[in-house]
Each structure stands twice: as C-alpha cells, then as structure tokens.
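Here is the structure we will look at.
Every protein chain except one is present and positioned as in the full complex.
After this line comes subunit A, so read on.
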C-alpha cells in the first residue's frame, strides 16, 4: 500500500493512494499562489499599470521589458496568471480509478487531471461540492477570459535567465510546470465525470474497497473520506472544522479505528482565533464606514462570505449603520447566494430547522429582499449606475491579481479613508498588495480560517486513536516564523509520517485477512468439533470462486465416476487433482484405549514394548509394527493393504483433523 504525494501544499492536497489494487486520488487542489508573481489583470484600462517600467538587468545584458515589469522595487510577470499544478510525472494519471473530493476548494485542479491525461475514472463529490466547485471554476475562467492577454511570457522561465532575476521571482520553483487557466469546455467535461454521493453513503469500488464521505464541518458539503476494506481502514481528513458555522458539524466517531489517518487541511493561521478575527473585521469595517470610507473585502464567492454576511446582518443594525449598502460582485454572486439556500440537508441543525418553517436558511435572503445586499455579475452594467458610497464590497479574487477586485484596488487604493480587509488566509496579504504599492488605503489582515488548529487536532487524534498518521511535512515542525512555538506542530507517538511534494510513502499495513463467503450448502455440510472450550474447528474442502474481487466458497462437486470401460490404464503422470488433500492431524493416540480398540476389532495378540518416546506395538499374528509416540504414529505393514487401511482408520479415530 503506497501513497504518492503530488502536492506539498498542506491545504491544497493531491495524494494518490494505492490500496488493494485500486488507485484512488484524494483531492486535487490547485495552488493559485503562483499568480502572485504576475501583474494584476485590470478590467478597465489602468494607466498606472500600463506605465510600469519594463525590467532590464543592471548590466543591460538581459532585456525582458516586454515580459517583466517593475513596481515599487518588485518585478512581476506581465502575462496571464498561471497556477502551480499537482505533480504529473510521479505516476501515470491514466491509471487513476477514482478521485475523491473533500471540498470545493480542493477540486480546482480537476480539469488538469481529468482532461488530456487519459483519465477514464470517476470523480466522487457531494452535491454542494460539485455545484459550488463549478461556480468557483466558472468564476476563475470568466476572470481570465474577460481580460485576454495577447501573448504568454515564457522567456523569463529560462533557467539561465531566471537565476539572474531579482527575488522572489528568482526562487520560484517548477515554473515550467505552471499552466494557465483551463477553459469552460474543460470544466464542463471534467465535471461531467463527477458522481454525486451523500454523507455516510457506502460506495463500492470494484468490490474491493469501500469509500464513504463524512461531514467535515468546514464548508457546504465538505467531507472527509473513509477508505476501507473489511480489515483495513484509511481515514482521509481534509479541511475539517469544529467551529459552529453554517455547515453540518464534523462527524468524528466514524474515524475511529483507522490503521492510517492522512491528515491535511489544518488551519493556515494557527495563531488567529476566527471569532476574534470576526470581531476585528466588524470593528474595522464600522470605523471606516463611519469615517466615510469604503470597505473592500477580497474573498471567494462561497464559504466564509456567508458567515460574514450573517454576522454583518446582526452587527450593522446594532452599530447603527443599517443603511450602508453591501455589494457582492462576482460572475457567480447570484448563483452562490441562491445555491446556499437550497442545501438544507448539508447545513447545521439550526439552519436546517428554518427550512421546516419554511424560511430560507441564510439571512442574506432578507438582506437581498430589503435591498441591503445587492449582487452584480461585474462592475460593468447596472452596478456602475446604482452604487452608492460609502459601501462594503465583497469581490474576488483574493489574490488581487484578477477579478473585479483589481478595479477597486485601483479605484480606492489612493485614499486613506478606504480600507481593505483580508479575510481569506490563502495568500500573504503583503505579497497580494505588492503590485499596488505605494498604497494609501488602510490594510487590515483578519484571516478567518475555521479549519482545525493544532490543539483541536491533537485532541481529535487522542479520541479517534489512529495507528499511524501521515501528514504534510510542515505540520511536523513549528512554523518557520515562530521556531519556538512547539505547540504549533503535531507531536505524536509514533511520530507522524511526513510527506512533501513528490514523496512516495509505503504505508505500514500488513493485510492478513480477506472476506470470503461460504455458500449456505457448504456451511451446512461442515462438521465442527470442539478443540478447547469456546474454540471449534471444521475442515473445509471447497471450490473457490473469485469474481469482481468477491470470493465465494462453494461445495466441491462430487467426483465423476471414471468410466469403467477403459482398460487398465497406463501409469499416467497427471497429479490426481480431484482428490481431496488429507487434513493435518493433531492429538495423541493413548495406549490403553487403542489396545482396547484393536481388541474390539479382532486383533488380540499384541506385544507392547516401552521405548524412550512411547511404545512399540507388535501385532504378532499380522506381523505389523506400530510405533506410538506422543506426536507421531508409525505403522509398518507389508503388502496388506486392507489391514493397513483398517489400522489407519483406527488410529484416526483418536486424532483431530484440521
């Protein structure tokens, strides 16, 4: 059993598990942080961005002014942003049987995996994961296709050139494997391979393995997965949360008794408390609005935004800011808000019970109804005529490299009245802001990451007691920035098995058993005998039938009698296969009862001689010797086959057959 690690990113995992002849990919996260090396894609022509100077090496030897632009001392690639894909060379992706998706953030690389690789398997995901994942992919595609770039920059990737570039570009790794965004066709084709599953649904893979998604409490439809056979159990924990937000709570007890637990997707900001951050978010927002400024919240179009809106729904009235408009701008804003209301089954109890009234589970329905929240597909069209300031704008993409957020950065960046509040933890906010420097607008960093922290996870692991834990390498050491914080790492006994990109781990499994079914006729024919108290044995002679990885034992067919017409057969060499092999024997043949037995069967003249290990019986009339020892019986008998078999059967009566 092996684990191939195609991504080293702890929260955007992509691992492949080979388990009992199946090849299962666990998530396929897309690392979009590579986009930070690129220049933002403005929706409206930006004089500032277009006037940035091109980059030429100091000695003038390398001139890449078409590809690289300099902004406030940093160099950016002027091209369509690219993403870092899961490793494609470690194993043949066409051999993957299934892909299990844990949540919509961890499926963004799906089209790269399922298209143009020969992939023929199935993808399993819950309905919210599929629907919201589709929205996020479509959004990404729209962001890119709305602002087409004439050509792609590639010269800078040349090894000889890259090493001469200023940092951080110089240190970017695997740049040749970076890819630009997929197309809508590829998204549709990839998602057409998704098969929907519900929590606790048992899905059989080829009869060999059963996989089951469990609620992970992180986002709508997010799941952890159990991958098990009758005897082995692997738990895959990805993006889980114990906080009470909108999704159904995390299911923990089913993770118990795992042989191996693969742990990914812990919080990226272990030092920030989500509740505290939410408070800070609200107070900064209120302060800015009161001062007449606008608030920009770069965010994903689904997930924490629902909680933010709910929080603001209560907060704004109490802060006396009830008239401040919220704008949610995204090509999928409407769909995201609508979809969030129809997945009652996937929500926490509290929200679920609202549907029974019947009321929409999320209060943003009311915000929309009362015109406090408005959503627009983009800044073009109705928005430009309808929007009032000061306001709060929720829009993507959180990397600040593409999407409508770029426009607001250009628009509001110069005024210190405005504030940008970062809530998504996926990007370093300083890196995100780099191409907008110098910036007058206030920046507040309130990352809200509801995923498990180290304290919660060690408690969880204590409860569910997996035999072995596998996790990304960063979890096995304190964060580089806080080397003394040994509480911000996993300390386990036995120590977790760490992986990084391109690792191949052998998982510590010893498979000993497999499930087999005895047909009722066979089961009825068995004769159990008690060996010791509570333990019985029966010998089974049967025909094995294996089909679709299911094994069945059926009664052996009666041997067909040999046609008698044949002449005395020549001695053939064929091993006599149809004959049942003889069982092993166990026990001892006690002298006195055996003698009595012989006597009963007409053998009366027996001379018994004691030896070191037992006795030798001399059957005088028959001239047969029988050596009786504790673990052995030896019958020496010449040319009297009927007698030999008779004696054999007498001996067998005293022994157990296995």
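Some observations on this one:
One rule holds in what follows: contacts are C-beta pairs under 8 Å (C-beta built on N, C-alpha and C of every residue); 3 or more make two chains touch, one makes a residue touch a chain; residues count from 1.
By definition in this document, contacts and distances are computed from a predicted model.
Of "cAMP-regulated phosphoprotein 19", "Gap junction protein", "Integrator complex subunit 11" or "Alpha-endosulfine", only "Integrator complex subunit 11" is the UniProt protein name of the chain excluded from the display.
Residue A:541 is the one among A:57, A:384, A:541 or A:621 that touches the chain missing from this view. Checked against the hidden chain, the listed residues A:21, A:201 or A:437 yield one contact partner: A:201. Across A:73, A:557 or A:602, the residue that sits in touch with the chain not pictured is A:557. When the missing chain is restored to the complex, the residue among A:152, A:440 or A:531 that touches it is A:531.
On the side of subunit A, touch with the chain left out of the figure occurs at residues 127, 197-202, 212, 230-231, 334-335, 338-339, 341-345, 352, 355-356, 358-361, 511-520, 523, 526, 528, 531-532, 534-546, 551-553, 556-557, 571, 573-589, 631-639, 641, 644-645, 648, 651-652, 655-656, 658.
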